[in-house]
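The other protein chains are all here in position, but one chain of the complex has been omitted.
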Amino acid sequence: MQSIICFTSDFGLGDTWVGMCHAVIYRACPQARVVDLAHDIDPFDIRKAAAVAASGVWQLPEAIHLVVVDPGVGGGRRDLCVVTKRGSVLVGPDNGVLVPAIWRAGGIESAFSIVPAQLNFQLPLATFHARDVLAPAAAALACGVEPENIGEPVDPESLGASPFRIGYQEGEALVAEVVDVDRFGSVRLAISQEVMSGLNADPTHLEVSLGHLQMDVPFGRTFSDVSEGELVALFDSSGWLTLAVRLGSAADRLGIEPGSVARVRIGG
Amino acid sequence: MQSIICFTSDFGLGDTWVGMCHAVIYRACPQARVVDLAHDIDPFDIRKAAAVAASGVWQLPEAIHLVVVDPGVGGGRRDLCVVTKRGSVLVGPDNGVLVPAIWRAGGIESAFSIVPAQLNFQLPLATFHARDVLAPAAAALACGVEPENIGEPVDPESLGASPFRIGYQEGEALVAEVVDVDRFGSVRLAISQEVMSGLNADPTHLEVSLGHLQMDVPFGRTFSDVSEGELVALFDSSGWLTLAVRLGSAADRLGIEPGSVARVRIGG
Partner (left out) sequence: MQSIICFTSDFGLGDTWVGMCHAVIYRACPQARVVDLAHDIDPFDIRKAAAVAASGVWQLPEAIHLVVVDPGVGGGRRDLCVVTKRGSVLVGPDNGVLVPAIWRAGGIESAFSIVPAQLNFQLPLATFHARDVLAPAAAALACGVEPENIGEPVDPESLGASPFRIGYQEGEALVAEVVDVDRFGSVRLAISQEVMSGLNADPTHLEVSLGHLQMDVPFGRTFSDVSEGELVALFDSSGWLTLAVRLGSAADRLGIEPGSVARVRIGG
């Protein structure tokens, strides 16, 4: 049942890495289906991979999510398998890249440090744990192996830190980082519907401060709720509060990048 | 039998969108095979997506073609399912993106406006019909559901306009837009073999006017029919009349872009 493996990495599509992980999975578990989310992520961009994985787990919780951006490969950091409270299974290095996906999937139910010797796979190459540890682990899980049989339990509190902070309330405002800018220029803030509900209101407009900008933005359902070229705030498929421009790029308009911090309050 | 779904979009490969559509299809119809044609299309570039889809349907008529470039998502435009006279099934938004593929597949046999409630899928998110309406529709069709069971019939004359015009005869010349420039720099004109046959001759050379250029171009079968660096006209796999430079880029050479208009006549 849990045979879909969503795969995110910074491997690009100009080398063998993505394909080799596919091949390893197909061989170890032919019934698994590997679904590529994104591989076109800048090298070592943990923030972007974490944002994609969080969006993926939000949209498809009942799957295995394999996430590999791994600047520390071979240097002793742990390879994790995390089972979340909503039943998602996450596999990736212990460098924070899984943490936002854990938030979006209800928190940690149990976490394990993968032990390569338990995978019945070749000796791991020190430069390519994706192929030799993480993909084989995802394949084993896809074929029904229990997480506790591929690793040692780890303390959920011991995981590496997230590349960004989840939005939080400060007085009447929500403070949140820009998590991600998508290819259409939409700007996603680390504000889930759950965080948003802290404002205790059903807004028609939001007041957004971003750097030196102060904006009153209509809160809508879709890009077409405003006229061409106008800003709208909405929850898009990522599940994060998103600033978008109809038929344009909010990121270009606002001149912002991932990592900026916004303050959001009910407008009108 | 019709279980191949050819998928074209402007989603890129840096976010979750393409993968989520794959996952939706695999779940609803495990025996479907999704084949990605192109996702690396500029955001909102309906012309390019229409050109790719037309080339895809020309090469693989007996398939379902899912085409998503959808600047108007959520704004009330229809989601279409079109069955063509040659048996191809096209699924995409009603913004013209399917029209060139309809031409290449023999014209409309029947057309339907997809009714999400008939898809037995989750409530559509207003920003992501690809995942919640179009991909589920393609999956249902791949698993044998009849088009009339997922939507309401629509008048074939009511479809949104094509992003480009098909070539037409004017005196002894054919007038046609540049449909597409491929990554090798080959320039495709909206002239199918059928349109070409209007010239009533089996040419060895073509006279091509493009902007201020006037060229006599050998008409061949393949790039190697001319010397390195020379122009040749041929029908490539897209099924459109194509201007190419052997081991070079015709687009760079001629300085033209999609949307330019050419006049073609028998040369010699």
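Just so it is clear, A and B label the chains in written order, and each chain counts residues from 1 on its own.
One rule holds in what follows: a residue touches a chain if its C-beta (ideal position, glycine included) is under 8 Å from a C-beta of that chain, and two chains touch if they have at least 3 such contacts.
This one's a predicted model, so the numbers in the text were calculated from it and none came from an experiment.
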item	value
Chain not shown: contacting residue from A:Met20, A:Val115 or A:Leu247	A:Met20
Sole residue of B:Val97, B:Leu234, B:Ala250 or B:Val264 that reaches the chain not shown, by the stated touch rule	B:Leu234
Per the touch definition above, residue among B:Ala28, B:Ile46 or B:Ala63 touching the missing chain	B:Ala63
Contacts of subunit B with the absent chain, listed as residue ranges	4, 6-7, 13, 33, 35-41, 48, 52, 55-56, 59-60, 63, 182-184, 221-225, 234, 236-238, 247
For subunit A, residues in touch with the removed chain	11-20, 22-23, 26-27, 43-44, 71-76, 125-128, 131
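Operating definition for what follows: only the chains that are shown with their structure count from here on.
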item	value
Subunit A-subunit B separation of Cα centroids, rounded to whole Å	33
